[in-house]
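The other protein chains are all here in position, but one chain of the complex has been omitted.
Now for chain A:
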Amino acid sequence: MSDALVELRGIAKGFGEGEARVQALSDITLSVAAGEVVGLRGPSGSGKSTLLNLVACILEPDAGLLRLAGETVWEGRWRRTDLRAFRRERIGFIFQFHNLLPFLDATDNVALAQTLNGVPLKAARQRARALLDYLQVGKRAAAMPAKLSGGEAQRVAIARALANHPRIILADEPTAALDSERAGVVMDLLRQVAREQAAAVLVVTHDEKIFSRFDRLVSLRDGRIEAESRPEKHELDVI
C-alpha cells in the first residue's frame, strides 16, 4: 500500500532475558492508510499496547521494518534520530492510563502539547477549550487532573492527542472508562479526524459496542495477528 501512513513489516519485540524472556510480538505485518480507522483487539497480554508503543517510537523493535508517514523510521536501527520531535509533530497518542501532567489543569495539559510545537499560548488555550467542549468536558477545563473522573481524564487526554492535528493517531483503549454515548462521541471524533485530516487511526479496544465503527479490525493473540475482519454496518451505527 503506497498511501499507508503506518506500515509494519515483520516486526518483532521481546522483553527480558533468558528464562524471563517474553516474546510480546512476532512477525507483525500491518498497515493503516490515510483516512482509515483500524481497531486492534485481543486478550489481555496479547501485545496490543506493545504494538502501539512501537508505532509511537516509544519502544524499539527487535526486527522488521517500521515506516511512518512515508519515512523509514526503524530498520535494523533507528533511521530517524529525533524521535521526540517526530512524535510531537506527527503522532497523537492516547495512552491507556491518560498520563496527564498533574501540575497543569485540563486546558493547559492540552495547550502544552501545542506550545511545544510552537503554537502561541493564547491560541493553544483557545483550541484546547474548543476541543474540551467538543468532548463534553468543557466544564472541567480548569480542573486539575487529580480532580477528574476516569472518563473525564480520558477525554482530556484525547483532546491533547488531537491538539496538534497529527497524521497518525494511536489510542490505547480510549473508551474504556466511558459510557456508550460518550464512547460514541469519541469514536465519531476519531473517524471525523481521520476523514478530515487524512489521518491514520489505530485504536486498541476491548469494547464490542464500538467494533462496528472501525474500517478494519485486527485481532492479536500471543503476539501474532490472528485474524483481520471488516465490520459490515458501520455507516448505519447509531448508539
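Note that a contact is a pair of C-beta atoms (placed from the backbone, for glycine too) under 8 Å apart; a residue touches a chain by one contact, two chains touch by 3 or more; residues count from 1.
Convention: contacts and distances are computed from a predicted model.
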Per UniProt, the name of the complex member that is left out, chosen from "STAS domain-containing protein", "Quinol oxidase subunit 1", "ABC transporter permease" or "Putative heterodisulfide reductase, C subunit, HdrC": "ABC transporter permease"
Among A:Leu104, A:Ala177 or A:Ala198, the residue in touch with the chain that has been omitted: A:Leu104
Would you mind spotting which of A:Arg41, A:Arg160, A:Arg182 or A:Arg213 touches the chain that isn't drawn? A:Arg160
From A:Asn53, A:Gln154, A:Thr175 or A:Thr205, residue that would touch the chain that is not displayed: A:Asn53
Just checking the interface: what residues of chain A touch the absent partner chain? 49, 53, 58-59, 84-89, 93, 95-97, 99-104, 108, 111-113, 115-117, 121, 144, 160
